[in-house]
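Left out: one protein chain. Kept in place: all the others.
Just so it is clear, A and B label the chains in written order, and each chain counts residues from 1 on its own.
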Amino acid sequence: MESPAPAPALSFPPQTFQKLSPSSYLLRHLQATPPTRPSGRSPSAFREPTVHTNSLSHAHGSAVVRTGDTAVVCGVRAEILSLKYGDGKSQGRVTVLRSNEDEELMNDEEDGGEGELRSRNLIVTNLELGTGCSRDYHPGPPSDFAQTTTSRLHRLILSSTSSLISPSSLRIIHDDEIKAYWVLYIDVLCISLDGNVLDTAWASIIAALRSTRLPRAFWDADSESVLCDPEMKLGLQLGPLCFTASFGVVSTGAEEDGEEQDGSKVVILSDPDEFEEGVCEEAVMICIREGGTIARIEKGGGLLCGMEGLGECVRMARSRYETWEKAVRDAV
Amino acid sequence: MTTMLLFPGDVVPELPTPQKTNTALKVGPGLTYTPPDKVVAHRVGELHVDDRKCAVWMEGNGKRYIPSLNDAVIATVLRSTSDSYILAIPSSTSPAPASIQALLPHLAFPQATKKTRPILHPGCTVYARVSLANKHMDPELECYDAESQKAEGFGELKGGMVFNVSLGMARRLLGDGKKIRQLQLRARKAEGTEAEGGEISNGMEVLEELGRVLAFEIAVGRNGRVWVDSEDTKVTLCVGSCIQKSEYLTGDEQRALVREALRKL
């Protein structure tokens, strides 16, 4: 009789371990000294960006931005919104106002601030995930993730206090009267997704807007229409720049929704890739504006990152601003 | 006797110490035990501590029923497979199709064999005991008492009507209120304030009062369903509506409600 073959030892390659228990796989990496992420980066290291502009010949402005394996293309196209069928500000559309609020809304219009950009929808943002850009890609209508990211990008452009794009550069004026507007269609296509699409998409929008050249448009009184001068191209007036930095937060003690154990440490992972985003439930996003002030903080998904953690994130986001700013400046 | 209100995340301040060495602390619903000695609430409710039984639990109310071992429930037959019935355990709010599904083996009836098992048709109402409850598995039911091998009231409920009550009310109708009452009386005795504080109700005065006058059959499921049957439909409806109305009533108010209802009957 043959003796039964010895049972194989229970061991498997790292890839299998990663699939079986993603959370422990990441934690084992972070518990090493020095802590290293599965990608080989240290926890606080961001991926180096590369930026190219004006790659699309038919767009008014465009940029290709890549960080690691996340790559996006952004195209800016401008179209003219004619106010021909209603001159001035109020004619040609119906506004329903609640009592006491008519003044507020009117003021918004008068200010010529972001109210104008918003009420006339002068900026249209869209993010699309390219077919096969990631493992989780499903064909069909835009996923919740794409819609949420679109909304976040749109919110960043039309920040409540100061706008990135000044409405004056979108107006087409004749004799102190607004005859038409430029409408900017900002389309971001993600061709490869390896986590943190927001930072990359946002940088691509900034780079594309900076590279945008619009033909000079003027009102022709004889034909009563807007004409463009193809010879003269003008850039957009952009407000203070800002760049985002995203972080994932994970605790070395908690495994699979367990309680936090003693001696566990909270680790902040800069610029998380797709695998890390799947494991870290908690996410922090900081947007830093020119001059080092904060434009936006978003945090959610967990209770690990307290005030010290946020302070740390802000510091890292400031240095990340420099990197992005230099990369975009060099490219445009 | 002071009762204590806890919110999710609140730590139970004082745990009962086991009086005998071999009794372990029993942690009841609404609480999560974290080793070595921390018990944390995970929903809003009143904290109850029973020193004699060395148990802590949260008394609260809800609508969604989560099966737990040995609970008597009223379920509805959905369909039959080759060896078991598939039943729905409805909660007090949910309609039967949208509720938890449970398995009732064909042989889980007293003295049942392949040939003598009772035939249940889809739509039947069944009074059963939860014989398996585990968050990772579908619950299982049985229609006999494990010790005596007899029906003990379990089985198909023929005729009658089913009424919805909250989970807390269902527990009180099964006599859980009496235990809380006893606990409080004991606490008062310990504090030497027996005379003060007035009477404590047990929450099922409505049933006691109705039972004194009317003849009816009743089965209470911990999933917030009450089945009532009697010779006269009027009586069935009267009992059902009295029970539903006494949800937020004190013992005296319940008695008054029943008296009023009986007068009208």
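By definition in this document, a residue touches a chain if its C-beta (ideal position, glycine included) is under 8 Å from a C-beta of that chain, and two chains touch if they have at least 3 such contacts.
Here is the rule we go by: contacts and distances are computed from a predicted model.
Student: Which of the following names does UniProt give to the chain that is not shown: "V-ATPase proteolipid subunit C-like domain-containing protein", "Exosome complex subunit Rrp46", "Dolichol-phosphate mannosyltransferase subunit 3" or "Ras-related protein Rab-22A"?
Tutor: Of "V-ATPase proteolipid subunit C-like domain-containing protein", "Exosome complex subunit Rrp46", "Dolichol-phosphate mannosyltransferase subunit 3" or "Ras-related protein Rab-22A", the absent chain's UniProt record names it "Exosome complex subunit Rrp46".
Student: May I ask which residue of A:Thr150, A:Ser204, A:Thr252 or A:Ser270 touches the chain that does not appear here?
Tutor: If we include the chain that is not displayed, A:Thr150 is the one touching it.
Student: Just to verify: which one of A:Leu56, A:Ile80 or A:Val314 makes contact with the chain not shown?
Tutor: A:Val314
Student: Where the complex has a chain not shown, which of B:Ile200, B:Ile218 or B:Val258 is the residue touching it?
Tutor: Of these options, the touching residue for the absent chain is B:Ile200.
Student: Under the stated touch rule, tell me which residues of chain A contact the chain that is not displayed.
Tutor: So the residues of chain A touching the missing chain come out as 96-98, 101, 104-105, 114-115, 118-119, 144, 147-148, 150-152, 154-155, 158-162, 256-257, 281-283, 289, 293-303, 305-307, 310-311, 314.
Student: On chain B, what residues meet the omitted chain?
Tutor: Touching the chain left out of view, chain B contributes residues 3, 5, 7-10, 30, 32, 42-46, 59-64, 66, 91, 93-94, 98-101, 135-136, 166, 168, 172, 177, 180-181, 184, 200-201, 203, 246, 248-251, 254.
Quick note on the criterion: only the chains that are shown with their structure count from here on.
Student: Taking each chain's centre as its mean C-alpha position, how far apart are chain A and chain B in Å?
Tutor: From the centre of chain A to the centre of chain B is 53 Å.
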